[in-house]
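Only one protein chain is missing from this complex, and each of the others stays in its spot.
Labels for the chains are A, B and C, by order of writing; each one numbers its residues from 1.
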């Protein structure tokens, strides 16, 4: 067993959600199979987030759906392909060990209510509402950009389940802080920030947009400074627990988010660059940093940069 | 003389503004001295944009104001330090050769009107209204985020001068396309997209935000796919000429923006990485690409990616 | 333009060769892909259509590589139809490669599954004794027979063709041929690529006879780099952990030879 897996210093709380380790697999990354979740959990992740699930199965967009861009970034428009919440719930029914956060995507309250029902008999650590996917019509960011709708959805979801509910926000065409505010007022338990940023790449030889959907989401190293800013802004304005996400690929990236105000962090694109040992590497780096700097708990570091 | 300086294939039009070459020095980069403008023009830039000027001189923020981040990005919060429009106008009075675009920053119509008066006797190619600096209160993005105010400012400016006026937009807390729309309706001549993106970096050893202003703007390679997307979106919705800006460091980056819909491009951070020969290198690369692909004019390439 | 192995690089098709009425080989110049390890694949972008995983085929010319495509659905048919001078985008190479053993080697391939086996043949020792069993539905769909014989010119070797309808070579499935062969012969290593049900059988036969065996798997792929998860077989990601797996490992996976995932990620039976 990895040394970091049994080290209680790495334990963290996202509100009432307790994690053994602060590193979480982000939604959409390797997130469609229970066997893979098990593997990633045993590789060091404190929890895994599923691919965002919809009511019905979705095929997603044609390829190319993912490729990398200059500056260690990734561009994707997978189109939220997923087996649908009912199929998925069945698949993870047998889960015993893995702390699974179920990501959900929908257009109206009822969608979310329906999906949560599917998981009634399943061990779910938390739900994450995807209010931020930037490249699929009528869901994700188009919902997140409407704080009133967000309020309705969060209220409905909160009254449908006792499991903690996280809202995942991103940067859209309104002020994302209004979305955070709406979610908080409606009783959300935590915020994940941020999702990918709307972006595009054109191939100069063929003169075409490369993604089949033309526009997609930018992730990885390029978005880190923007994500850190968002975590800092949210934590400066709200008392809500935050999960930081965006461009984290090494322990110091993770610490940067924690100092900005995150209680845990999610790792996405870095899995494509560094493979799944990235969880253990980051956990080890965080531990070493804590020892060197005299911290015994993650929460002692959360938001320290706000002092200045 | 550089071969690219006399090649008419590189000539481009931003509406009525004619440039010998499509590569422009972005605002805030080396932009405070006429002698430097001369040097950059002779190094290959088709035009130079001045540092954004305010009514009064501004000292800007304390250092650190600029440094680089992972993924070939730069973070800055210079705080719009500038000598003020009156001083600056005097300094460039003697300009004969250099196509200078004067960047202006202010809070209300009157600010802009006042500043434009200062340049009445100066050779100015165009004005660029900075509606997008993301880290100074009451100007820049805080103006750009208010489409009604933008409309007023553009109307006033357009009635104060016959020189073409460009609006520089960025991503803020409202839909930047509304800002573009407002500017277009008020008679703007062209749009520059985009400015830096609000971002932050925290030093994990000292646990502090590094920029003295804490929050600054991200530029360079990381923001390119986002900037390309904006140019593509604007050119898909408006007939307005566009200047692309954001993360351009090589000829293929420049072509990507042109295919997305830009008639010219601005180069900022790449000057810090590749120094001022970057203009000539990009011009040469564009020329070679045009020859290889059978284009004889820049305008033949503008927006070609929209076909697909 | 600096090459980024995870971003499409444009190549122009330089030669098109019809192997059978449904299979074509497209050749292009690319230093990186000309040097891949046997078994590696690329993600191939057909601009405006789709992007597909394709095993990298050997080209006899230096600095060149190829793809051998069976026209099937929309995407593969579009790739099949790319003309000389037209562009495709490639990224990669991705995946691991065959562990090449020495001695008596058995290769069992079906259809375009022969592609990685051809490159494997370029990596063996002259002292190896090689048997290649290649399968096709019918005579007109047999390809690479001459090419395999040519690659094996300096080896003790036999190339056995099996057609399902018996119109050429031996009649029946490659696995029948293999079963027979293995009654008397113990191979030092078995390599297989082709339809998963075929590979599953090859792996079982070889394992029963205690022979080292490796199979190259195909799954729905989007990223090719271990991000999207679409290619998983139980807890393995075919693009990253494979595409080549040891037989023993595969037999421990409940999904191998039984199910694969569709575009929505739903498990479907073979």
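Everything below uses one rule, namely that contacts are C-beta pairs under 8 Å (C-beta built on N, C-alpha and C of every residue); 3 or more make two chains touch, one makes a residue touch a chain.
Just so we're clear, the structure is a prediction, and the values are computed from it rather than from any experiment.
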Based on the whole assembly, the unshown chain contacts which displayed chains? A, B
Contact with the hidden chain, among B:7, B:38 or B:122, goes to B:38
Residue in contact with the excluded chain [from B:108, B:177 or B:210]: B:210
Applying the definition given at the start, please give the residues of subunit A touching the unseen chain. 250, 252, 308
Would you write out the residues of subunit B that touch the absent chain, in ascending order? 28-33, 35-36, 38-39, 51, 57-60, 62-70, 74, 76, 78, 81-84, 87, 91, 203-206, 208, 210, 212, 268-269, 271-272, 275-276
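Just so we're on the same page, only the chains that are shown with their structure count from here on.
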Based on CA centres, what chain would you say lies at the far end from subunit B? C
Chain closest to the middle [Cα centroid of all protein chains]: A
Could you give the separation in Å between the centres of subunit A and subunit C, each centre being the mean of its C-alpha atoms? 36
Distance from the CA centroid of subunit A to that of subunit B, rounded to the nearest Å? 34
Residues of subunit A that touch two or more other chains: which are they? 69-70, 201, 204, 208
Overlap residues in subunit C, where contacts from two or more other chains coincide: 1, 48
